[in-house]
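Omission of a single protein chain aside, the complex is shown with its protein chains in their original locations.
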Amino acid sequence: MSFLTFALAYTGLAALSLAMHRHAREVFQRELADGPRLALRCAGGCLLVVSLILTVASSGWPVGTVEWFGMLIASAVACVLLLTYYPKAVAVLAAALPALAVVVLILDRYRAWPSP
Amino acid sequence: MAWLHAWAGWPAGWVLYAVFISGTLSYFRPEISHWMRPELATAREHPDSVALAMRILQERAPNSSRWVINLPNAREPTLRVGWMAASEPGKADRLIGRFDGVVLDPSTGKELQPRQTRGGDFFQRFHYELGLGQVWGHWLVGGCAMAMLIAILSGVIAHKQLFRNFFTFRPGKGQRSWLDAHHAVGVLALPYHLLITYTGLITMMFMYMPAAVETAYRYDPGGFLIEAFPNPPHAQSTGRSARLTAIEPLLQQAERQWNGAAPASIVIEYPGDAGARVQMQRSTPGKLTNTGQYIIFDGVSGGMLSVWGEESGAMQVHGVLYGLHMARFSSFSLRWMFALCGVLGTLMVATGLVLWSVKRMPQRAEGQRATLGQRVVEILNNGTITGLPIAVAVYFWANRLLPVTLAERPAWEIRCFFAAWGLTYIAALLQNARTPWPRHFFVGALLFALLPLVNGLTTPAHLGISLMQGPAIYAGFDLSMLGIAALLAIAAWNTSRVRPERKETAGDTLPAGTPMLEERS
Partner (left out) sequence: MAPPSISYRLAVASRALAALLGGYLLTASMIAVLALFLPMERAAAALTATMLSFAIYACCVLWVFAARSAWLAWAGIALPALALEALLWSRSLLVIP
């Protein structure tokens, strides 16, 4: 489990939520056409799968699956709270979190000290 | 199905709320126990713990038949050393002998004297016994857990638009909002709720459903435990003395065997005897099963004799299911996710209870009194939902304020817990329907918010220090108390704003939309 896998899980769920009419209206002030909705669903699903694969790769199958479900639930809670109180933030975070995670990952590598 | 969901959830709801709260707290049992023994606050881990432990054991109990060393870790930084008091020669009562021990600070080697308290263990036991003893408590919790399983399954079957409303929450709309909240916390963490309920039943399954084992082993009663849960054999004393092998190399062997995981405890049987055995148990993080992982070494030669805990098939499934419930395998962040899910489960039960009474207490016109049944439900709801957080806070307050030398100190802390909880019911009884909610939540918020202050006034490890130099457990605990206070404050604010919806209905009839059991003969 890492910031990146959590960010991917969040963005995946956010994409799935925005593919629904009700929530697209809250965030974009209009309903999306079928094409973009399908794209959002596919992208959302793919991101969730990538998140699962990355988590399992680092923690192993049994523990990794549990961690992935935990991240899904945490992301879902964040989505629901944001959609209720700050709908615009959902889309903003969906873009910002993965970007931030990648930045953190690069910074980590760059600053990693060789082990003694 | 909606009918079944309401009736399976409701009477069990009060018990389940207590179970969820204590269960969520139990995820942090070691941290709570550590915070509740402030005499241990200065303890820090140290790599030479084993050498220190062996020295103490050689000094204090050279002729003992059994030495136990519990190594320090991040969640419990103290070194606990114990030994079986030497029995009289000729008496083979090794297993029921008197057990003595000391608690040490690994970094200084000093012996520490923690105050008497049940600590976090109280919440763990309360979680499956509710203070009602092994028979009544276990059966009550088990019955309610079964009811919860039914409630979850019937809820899923009844809720056909499960995914359409997945992300929906509409606050401020009275009964509709409670329903949304109940749906949201129920559905969002649905995998967790199903998992925790089923695995919870699994932990006590031999008590609840003995028929399979009892029938298969009708003519061989002890056989099941031996075949299903084999334990490492006990060492045998030979009577010849021999020098105990060095322990440190064994630690390294164990870590290699366990792919880097450190031992959590070391048990040495018959040290100084030719038949001595050294048994190491793996620490829990990272290994999903609950089954203990052991390595047995020969106490004289240091050779690895056997490895225990690798299981397969049905035993492995059982170990994993049990382990998923205990969540001891989890890392720091995963544990917090479990705790988040536990909070969601608590909220699910609470919103369900409120929904039950909000739906069935028709919006009464002013001046119309509630029926006795409605009043009982209101009081029970309020006393349980607001009373338990208050009781938890009072338990922590009692830990800091009760004198250290008080006789039966652990029992008194627990009495304070139950007294505070009971008083909340009485307070709810004395007020009318809506006023207790914001008041009690506010009291709870205040009690939790002031805890770091009480900690600061009664111990040297207050938040200012613990944030800077540690111990991290103290900082984490105090911050969590402030977090809980914030949540209760939000609840207090929310419940003070609710306005009753007015509708004309006669007292006795059920409001429209109440789910009824369908009878189609």
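Note that the chains take the letters A and B in the order they are written out, and that residue 1 is the start of every chain.
Everything that follows uses one rule, which is that contacts are C-beta pairs under 8 Å (C-beta built on N, C-alpha and C of every residue); 3 or more make two chains touch, one makes a residue touch a chain.
Remember, predicted model here, so these are calculated numbers, not experimental data.
> Let's see if you follow the contact definition: name the visible chains touching the chain that is missing.
Over the full assembly, the chain not pictured touches B.
> For the full complex, which residue in B:L4, B:V102, B:A242 or B:L446 touches the chain that was left out?
That would be B:L4, which touches the missing chain.
> For the chain left off this view, which of B:Y198, B:W308, B:W336 or B:W412 is in contact with it?
Among B:Y198, B:W308, B:W336 or B:W412, only B:Y198 touches the chain that is not shown.
> Of the residues B:W139, B:F169, B:Y217 or B:W308, I need the one that contacts the missing chain.
Here the residue in touch with the unshown chain is B:Y217.
> Of B:A51, B:V102 or B:M146, which residue touches the hidden chain?
B:M146
> Which residue numbers on chain B touch the omitted chain?
1, 3-4, 146, 149-150, 153-154, 157, 198, 201-202, 205-206, 208-218, 223-224, 227-228, 313-315, 317-318, 321, 508-512, 514, 516-517, 519-521
Just so we're on the same page, only the chains that are shown with their structure count from here on.
> Mind pulling up the chain B residues that touch chain A in the complex?
Listed in rising order, the residues of chain B that touch chain A are 164, 166-171, 184, 188-189, 191-192, 286, 288, 320, 324, 329-331, 333-334, 337-338, 340-341, 344.
> Touching chain B in the complex: which residues of chain A?
Chain A reaches chain B through residues 1, 17, 20, 22-23, 62-63, 66-67, 69-74, 76-77, 79-81, 83-84.
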